[in-house]
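A protein chain is absent from this complex, but the other protein chains hold their places.
So, chain A:
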């Protein structure tokens, strides 16, 4: 196992919030109508649906696309292109097709607290002011399994990143070289993805919904 050093780059203090990925509420409307995706092991849309397929042979999940801004990548909107689901390494939770998977509506709500605080599926267990655990999902780009950490166990960004490094070092793909840099990003209550480190730790603990470790695309 190569000796890999992961360094989680924390944000440079800037006056503007740095927006990473805005992945919420993408509605794949055109897919909803026909509801099929492309996959290397699946049939193409023509085969599946004969004469009423929509234009184009391949479906993209793309709703918008853009290029990362090379000059000021830490300030401007970072955008990413998606092709099909299997090419994407992101685990964003998108409701892709109406009524699929076939789960009753109220079951989907199970993970949401009635008073609005997210459950595990929104990646936090309800937190009361009494020191109980707050589990947050952590996803690392390129790693299949998502992990969970109890944010309350950490005192600072540093201790958190140290722990994440340990946790994920065994998951790292061998292909990356030793000096691959990673950025720790998090999703806040509004659903925005931000780079971790901007706000005081206490505030961060209160608003973090999810964590994601992404490769620093310098």
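Brief remarks on what is shown
Assume a contact is a pair of C-beta atoms (placed from the backbone, for glycine too) under 8 Å apart; a residue touches a chain by one contact, two chains touch by 3 or more; residues count from 1.
Quick note on the criterion: contacts and distances are computed from a predicted model.
Taken from the listed names "Dynein axonemal intermediate chain 4", "60S ribosomal protein L35a", "Protein TRANSPORT INHIBITOR RESPONSE 1" or "RPC7L polymerase", the protein name that UniProt assigns to the chain not shown is "Protein TRANSPORT INHIBITOR RESPONSE 1". Within the entire complex, the positions of chain A that touch the omitted partner chain are 33-37, 39, 41-43, 47-52, 85, 88, 90-108, 110-111, 113-115, 119-121, 125-126, 130, 132, 137, 144-146.
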